[in-house]
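I have placed the structure first, in the form of structure tokens, so that the comments after it can refer back to it.
Missing here is one protein chain; the remaining ones are kept as they sit in the complex.
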Amino acid sequence: MKFTVLQAGRVLFWIHRKTKEGPAEQPCSARNSMRLVRFLAKRLMHAAFVLIGLSILIFLIARVMPGNPARMAMGPRAPQWAIEKLEKQMYLDRPLPIQYFYWFKSAISGDFGDSLVTKRSVSEDIIEYFPASLELAIYAAVFMGIAGVVLGTVSGWFANTWIDNLVRVIAYIGIVTPSFVFAIFFVLIFSYWLELFPTIGRLSSGIDGPPVITGMVTLDALITGNPAAFWDGLKHIFLPAVSLAMGPMAQEARITRSSLADNAGKDFIAAERACGIPERTIMFKYLLKPSLIPTISIYGLDFASLMGNAFLIELIFNWPGLSRYGMNAILQKDLNAVIAAIMVFGVVFVIVNIAIDLAVERLDPRIRFRTGG
Amino acid sequence: MAVTRILTTGTAPNRGENARRNWYRFSRNPLSIIGLTMVILILILAVAAPIIAPHPPSAGKFLNFSMASRAPSAENWCGTDVFGRDILTRVLYGFRFSLMMVVVVLSLVVPVGVFFGLLAGYYRSTWIDTGIMRITDIFVSIPPLVLALAICAVLTPGVFNAMVAVSLMWWPWYTRMVYGVASSLRGEFFVQAAELTGAGKWHILFKEILPNCLSSILTKMSLDAGWVILIGASLSFVGLGAQAPTPDLGSMVAEGSKYLPDQWWISVFPAFGIMLVVLAFNLLGDGIRDMFGTERG
Partner (left out) sequence: MTQPLLAIQGLNVGFKVFEGEMKVLKEVNMTVNAGEKIGLIGEMGCGKTTTMKTIIRLLAEPAANITGGRIMFNGTDTLSMSRGEFQKIRRNSLSMIFEDPTAALNPVYTIGTQVRDAVYAAGNFKSKPTRAEVQARAVRALEEVALPDPERVLNNYPVQLSGGMRQRVCIAMALLSASDLLIADEPDTSLDVTIKDQVLRLLNDLVERKGTSIILVTHSLGAVRKMTDRIYVMYAGSIMETAPTNMFFTEPLHPYSRVLVASAPRLTGRGIGEGIAGRIPDYINPPAGCRFSPRCELAVDECIHHRPEMREIRPDHFVACPQVDPVVA
């Protein structure tokens, strides 16, 4: 495993160097794909660097903590000799860089040590809890993106009317309300009073869950053709996903609205109007696409706040995800689990950001053709 | 600001006119005025909480079970909690903690972040730039609240430690913003002119570049105030921030949510409190952004 990681790094570096000079005589499509490969290689190398940095940071934070990790692992009544033995096993008697080196060595092969709380290997826990979090994040992210852009566009199309003002009020409410407040109120309104949605968990007790394939209930239900479980899973995920997405969605709507207003004053819109291109085409094609660039760029930040708030939301809805696991680990000072959970979040966030960069690069030819063309 | 204005228009705007122009831009949107008023009101309420609050002892360890869980009434406008404490009083004291959090976090974060940003921006493409910016890369590679939670994990829960955690993860954002402005400014004529006249690097950093970053810094600060409060509330909601019996808005919501929906007032009013403070700072921040916006009348 360690070996393959090193090899992968070397390959990346090689690709990066090889693709440096796109030969001009090559056909356009080949040059484009070359550019893409180079771009990806560069981003992946940066990601690797950032993740190593993050692991050092988290490791340091975890180790400066007062108290002896070995003592905590064994409990207060453990005999001194047992603790010393564990210290040796955990390399706690060695200097910090060595400790980190050993941690890194085993982490890279997927071994993050054992959890103090569940008494299992942390990686097993992660594999078990991660899909639930991923499922929640995907639903929330999709909702936030679509609803945000739609609200922003509607607001821009009906600029300075009551619809615009209504969207503005919704956006302000979304921004100023903590996600946990949304969660509490939604539960109160939609499941307690209106009895539309269930409160906690991923499936109702009466429904047989689909077999675990991906670990994401709704997806598994779809794969195995189990509409009842799919519908029930959807109902369960609705409230947590929406309360998670409300804040960032408001942010997206605002950014979309303001960049629409920004671009509306640009010369190219005036020029397109001068050519007699219909207002509808201008709004939904020529104005919307350049305006989506800031929306997508800010998506990374919004996704970040979504991931952060997932800790609270999973706690409130008793959602058996990695965030709740991490939250419990934090509350119980289960450091191995904390480090591992945060590294997983780091990886997810890095991947999301690469995807966003890629999307922006595809969307904005000014970035794509900056160097040549 | 001042320097570029002189260079572009040839006349130095006088201070009073500038202030009036800024006020006009700020006040064009009535929401900004509302925001400013709200912030000032909340400030007054928070500072004067011991005088204004209907029942000051409620802010601390106070028990009066004969008064417990009363619905809002003429006597207790926002009702009482399960210990018989007046909720309005606790919300007013909660404002104090929220505002204190903003002040402490921003005064820790801004100087540090701005200093590193200026340094990295001015020494663009040297090892100083690379070193500082790669470190900020690491910090921004993880969602802020996640990092704050992780830092809280190793510290004992409490108001002060929550502030430390938030500050630790927040400074890189200022560094990155100032870096952007500073690195574009260093090529400007007034910076080069100062270099040619032999001005020291500290003079250039703080007297030439910094004043031109101030508008962006101020805008970010006012918009961030709301975020700091939200994150602080989130931390105390999960029990990593202020501990009982401190009247903190986030932990009050967490406490009160156990008694929903029958005793809704215990959690609803503190929640409104959070929303009110955050809204006030957001409106104010938007106003300040409009004021400094590139748009010229």
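The letters A and B name the chains in turn, as written, and every chain counts its residues from 1.
As a working rule, a residue touches a chain if its C-beta (ideal position, glycine included) is under 8 Å from a C-beta of that chain, and two chains touch if they have at least 3 such contacts.
Computed from a prediction, not measured in an experiment: that's the story for all the values here.
Of the chains displayed, those contacted by the omitted chain across the entire assembly are A, B.
In the complete complex, the residue from A:Trp14, A:Phe268 or A:Phe284 that touches the missing chain is A:Phe268. Within the whole complex, the absent chain has one touching residue among A:Gln7, A:Gln89, A:Thr281 or A:Asn318, and that is A:Thr281. When the missing chain is restored to the complex, the residue among A:Ile293, A:Leu331 or A:Ala359 that touches it is A:Ile293.
Checked against the hidden chain, the listed residues A:Glu128, A:Asp164 or A:Asp364 yield one contact partner: A:Asp364. The chain not shown here touches subunit A at positions 265-268, 270-279, 281, 285-286, 289-290, 293, 363-366, 369-370, 373.
Mapped onto subunit B, the interface with the missing chain covers residues 21, 24-25, 297.
Assume only the chains that are shown with their structure count from here on.
By the touch rule above, subunit B contacts subunit A in their complex via residues 134-135, 137-139, 141-155, 226, 230, 233-234, 237-240, 250, 253-254, 257, 260-261, 264, 267, 271, 274-275, 278-279, 282. Taken together, the subunit A residues at the contact with subunit B in this complex read 46, 49-51, 53-54, 57-58, 61-62, 64-65, 172-173, 175-181, 184-185, 188, 192-193, 303-309, 311-312, 315, 326-327, 329-331, 333, 335, 338, 342, 345-346, 349-350, 353.
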